[in-house]
Structure formats: structure tokens, C-alpha cells
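Left out: one protein chain. Kept in place: all the others.
Here the chain labels run A and B in written order, and each chain numbers its own residues starting at 1.
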Amino acid sequence: MSDTPVLEVSGLTVEYRRGRKRVPAVSDVSFSIREGETVGLVGESGSGKTTIGRAILGLVPVSAGSIVFDGHDVTGPAHHARRREEGQIRAVFQDPYSSLNPSLPVAASLAEECGTGGRSREATFARMVDLFEKVGLPSTVVSSYPGRLSGGQRQRVAIARALMSDPRLIICDEPVSALDVSVQAQVLNLLRQIQRVRSLSYCFVGHDLDVVRYMSDWIVVLYRGHVLEDGPARTVAQSPRHPYTRALVAASPHPVVSPEDIATRPPSSLNAAMVTTGCPFAPRCPVAIDVCWTERPPVCTAPDGGKVACHRYDPVKDTTPTAEPAAGGSPVEVPAPVAPRTR
Amino acid sequence: MAHLILRRLLLAIPLLFIVSVLTFVLTNLGPGDPAATILGNSATPESIAALNHQLGLDRSIAVQYWNWLHAALSGDLGTSVVTSQSVGQAISQRLGATLSLVMLSTLVAVVIGVGLGLVSALRGGILGRVTDILSIGGYVIPNFWLGLLLVYFFSVSLGWLPATGYVSPADSIGEWIRSMVLPVLALSVMGITGVAKQTRDALREVMSREFITALRADGFPEWQIILRHGLRNAAIPIVTVTGVLFIGMFGGTVLIESVFVVPGIGGLAVTSAQTGDFQSLQGVAVVFGLVVVGANLAVDLLYGWFNPKVRVQ
């Protein structure tokens, strides 16, 4: 791993137009990815995680902020071409059933990656067969149509496709959430193995905190387009600092629990009113205080480099040892339960 | 909803404008010369020019159109040069026949079409195939030709029904119905098959949706699910196709009224076009435009009735 970031996203804001209104999907998001590193974006539906990936790929216009790839600003549409050159940014999408054109044989879809590369037909084909071997597919698959492949096979094809042009960064947008559980592990292992061999960087987008933790070095937790917390993967997943991340961790279903662990929690997700000022998570937050409703929380930096956007976070009391699960105390002081305010 | 209606009404203005300008310009482009037509064989160039001046036909098209528009907005559609009759009067005399023809045809098309579609969606099999074949037939057989065939069978061969003519319901309800049977049949066949096919397709789609399964799980009887939930959710495409068919049938009167010699505005349009009676043609075109606007508005209102999403937005 080198310390120069391959990708630097700062202050990224993406707005969608809905009629005359502009609805923010992503607000002021910053993170960077170094070579050979994986940054995980985790959040629930509406968190903007997929939009960030699409903005990096140049598939949605950026309203504010900048995306610097390999030292070059590629934010504007004028720079789309650059990131699409060989050796730059590629993607593996969520739905392997829609990411391959069903009317083209697999080889034709893959050959698109070399449309302008000037490689000969034979060289392209040889590369395809080579990559198919690497992703664990029989070379006969090149001539078949996507309709004949299983979900896991299609996702392997999609990975081979992304590798065709030797990119430095791959955006993995929920690459395993459409797959059977028993196939997910195969694909996750494959992605990691390829990363190790090629010192690739990944931006790994997911909703399952366990999967994202397993894949990532650094995790960014998103809620309604805002970064609530980021930090080393293990810290975020095992001793989270933000109340939302803690809710995520608590909700993550583990196969070995005794039913007694499940207390009936208050249905906080139903208080999910939009907040224009203040913390976006305030309506659902069990520890929200008045200031959470009125002021945007400051971004505090924790000792391990992680950042938390929470009024209730006190860096002085943060005793989270780096990359060690916190024993007992939580860095956010938990007062007597405060009923979530309804407005 | 209000937004939708407003949009529809705003669209109506350019629509009516385009219809009237289009007819005005095109009729003036035509080879016919009304003055020459009126004066017949006795016309001299001088008398034609004099008559043209008298009718205001020697002025520029823009001026003529402006004058027409000005009068039309106050309800005066002008006077026919050919028949010397007021266009507004000519149309109002004939509107009744056309409206009864189209309304009855739409009613027949919706009632029979929905029934046929309902049965074929639920029973499938042979009835489904029959609906398929009928719907192709309705598309393939032109209504005026079907009308002529009906005349041949029921009037010429069997002598059961009058071949032509129209009796106003004010004169005799029985004769009105007798005079309407064949034209309505000819005009509604395409509508019946169109509505039946749409009903069947839409109902099948709705009945395969998840909420129907959920209703079955609630223990509602099948017929209740179909009538209360299935048809209601299938209504939008049916309403759409009915609106399109209504407009299509209004246009179809142009041919059907000629075949059955029904004194309606469709027939008026044909004779006007044939005789170069541009003022009447212009008037009929505007009335047709208004009918289209009205039909679309009715369809939009029904959308709102059937689909809460439209109503809210």
C-alpha cells in the first residue's frame, strides 16, 4: 500500500431534480481511497451510497465538491472521458441480471472494454480467456449468452469485464446482495484475491455491515446522504461511535442468538421525518437532545483518525483502543433514556 | 389532479388553434374556387372577382382567418357559401344524430367489451382465442365495409332493418332504435374488440399481482376479488382505450354516416369536402376538436377517480 490516494472525494454533493425542487441525495461527503485499499460505504436505502459510486463513475452530475482521481480533477462532465480510459475506474454492479446485455454473447459485452484500446481481436480474446480462468469460469462461457448463466457466474463475468482494461479502482455496488448466500462467499473471496494480486483499490458499497466490514479497511457510514461516522472497519463495526451505527450493529441479524436477546425496541424508524437543520438522524436517535434538532453536529476526529458527526460525542472520553473492540463503556455518554421528540 | 386538468385545458388552446388554422390554410390552398362553384357555368372572370370581393375572399388568408376567429369566438361559425345556410345552425341540426350514434356505439362497446374481456380473462381457453380472433377481425375489417355487408344481409337479403336513413327519437323511439341498429353495430365492432382485448390483458396483469394473492390469503371469495379489486385496478387502461375509441368512432362517423345516409356532422364534413363548402368543413373541424378536448378531459377525470396517485399529485 502506498500513501498516495488513488481517489479523493471531498465535499461531494449530488442533487436530484424533482420538478422544480432540488432534492439532495448526497451532502458534503468526503473520503479517500489509497492504492490497494478498500473503502466501504454502508447505509440503508436512501442513504446515497449508490449515488456516490455513480458520481465517481461519472454517471450522475455532481452539484458541488470535487472528485480527484490519480491527482487529476475529474469532477466535471468534461473529464468523464478520462476516468473511462483504460486503466482507470470500472464497476461491478448489483444486479448481474441487468448488467449484461441479454442479446449479446458475453464476449461481445467484454470486448466493449477494448473498443478504443487498439488491441487486436486475438489479443482481446486471449485476455478474456485468461481473465475467465482467473475468475473461475470455464472459457466456454465467453461464447454463451447471459441468459444461460447463473447469478454467481454472471457476477464473475461482470468482474472479468471490469478487469479487462486493468483499472486501478473498481466501484463494487452491492456486488453480492442479489446472490444466494452460499455463492456470496465465493464472489467476496474472488474480489479479495484479485485485489491482493493486482493491488487494486475498491470502493465497496453495501447495506450489510458484516459484508462491508469483511471487505473494507475503512468504512464510511451514511444516513440520508450525510456521513455520520467513518473510521477503521473494525472499529466502526465493533465499537461504533455514532448512535446510528450502533443501531445498525444491533440490528444486524446474527445466526447464533438466543431469542431472549431480542427486546422489543421502540419503532424508531417510523419517526423518520426529514430534518432540514440539525442532525439528520435526530428524529430516530435514542440520545438526541435539543441541539441535535437545531444545529448540524460538528465533525470530531477520534484518536484513530475516524470521524464522528454527533453532538453527543466527546473525543476526550473516547477510550476505543485502535482496532480493538471496546470493552464495556461507549464513547458517547448515555444519559437516562430521552424519549425521541416528535415534531 | 387540478394540475392535470389545467394542463389538459392549456393544451386545448393550441390544439383548437392548430385545427382551425390547419383547416383554414389547407382549404384555401385547395383547387376549388367557391365563387366559381356558386356561379356555375354562367360565371365570367368579372363576376367571380366581384363575388370574391363580396365574400371577402380577395383579402389575405391572415386577415380572413382573423375575421373568422373573431366571429367564431363569439359563437358565429359563418355562413356556407355553397348552401347559404348558417354553419352553426347546420351543425346543431345534425349533432343529435351523430351524438346518438357515437354514444350508443361507445355504450355498446364498453358493456359488451368489458363483459367479453372479463370472461375471457378468467376462463381463458377457447373464449380467449375467440376474443383474440375477434380483436384481429375488428382491426382488419374496415367499419364502412362491414356496414355495407350488414346492409346487404339485414336489409337487402333479409329485409329486417332499414338500409339507410335516420329517425329522431323525438319522432319515434322504436324507429330511432331500428334506424340505429346497423350503424351502431358497424361502428362499435372495433370498439368492442378493442375494449375486450384491453380488459382481458389488463385484468390478467392485475390478477397476477401480489396484492391479489394477499386478498386471497385474507379469505375473500374469488368473485369479490375480481369485481371489487381486479376490475378497479384494471380500469385505467380500459378507460384509456375507451377514450381513444370514442374519438376514433367520432372520426368513423365520417364514413358510417355516408354509408347509412345518417344526417350527422360526419356526413356534413364529407359533403362539404366534396362540394368545396369550406365554411362548413371548418366548422365541423372545430366541433371535432372540441369533442376531442372534452373526451380527453373526461378520461383524465376518470384516471383521478381510479388512481389515487394521480389524485394526490
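Methods note: a contact is a pair of C-beta atoms (placed from the backbone, for glycine too) under 8 Å apart; a residue touches a chain by one contact, two chains touch by 3 or more.
Note that contacts and distances are computed from a predicted model.
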Chain not displayed: protein name in its UniProt record ("Biphenyl 2,3-dioxygenase alpha subunit", "NADH-quinone oxidoreductase subunit J", "Putative D,D-dipeptide transport ATP-binding protein DdpD" or "3-isopropylmalate dehydratase large subunit"): "Putative D,D-dipeptide transport ATP-binding protein DdpD"
Candidate in contact with the missing chain, chosen from A:Leu7, A:Ala25, A:Leu41 or A:Leu57: A:Leu57
Residue of A:Ala78, A:Val181 or A:Val316 touching the missing chain in the full complex: A:Val181
Residue of B:Leu51, B:Val81, B:Leu134 or B:Leu255 touching the missing chain in the full complex: B:Leu255
Full-complex contact with the absent chain, from B:Ser47, B:Gln85 or B:Asn307: B:Asn307
Absent-chain interface as seen on chain A, which is shown: 44-45, 54, 57-59, 81, 84-85, 89-91, 93-95, 97-103, 109, 112-113, 115-116, 147-153, 158, 161, 165, 180-186, 188-189, 192-193, 207-211, 213-215, 233-234, 247-248, 250-259, 262-265, 267-272, 342
Touch residues of chain B, complete complex, unshown partner: 11, 14-15, 18-19, 22-23, 26-27, 29-32, 136, 139-142, 144-145, 148-149, 151-152, 156, 208-211, 213-221, 229, 232-233, 247, 250-252, 254-255, 258-259, 269-270, 273-274, 276, 278, 281, 284-285, 288-289, 291-293, 296, 306-309, 312
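As a working rule, only the chains that are shown with their structure count from here on.
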Interchain centroid distance [CA atoms averaged], chain A/chain B, Å: 57
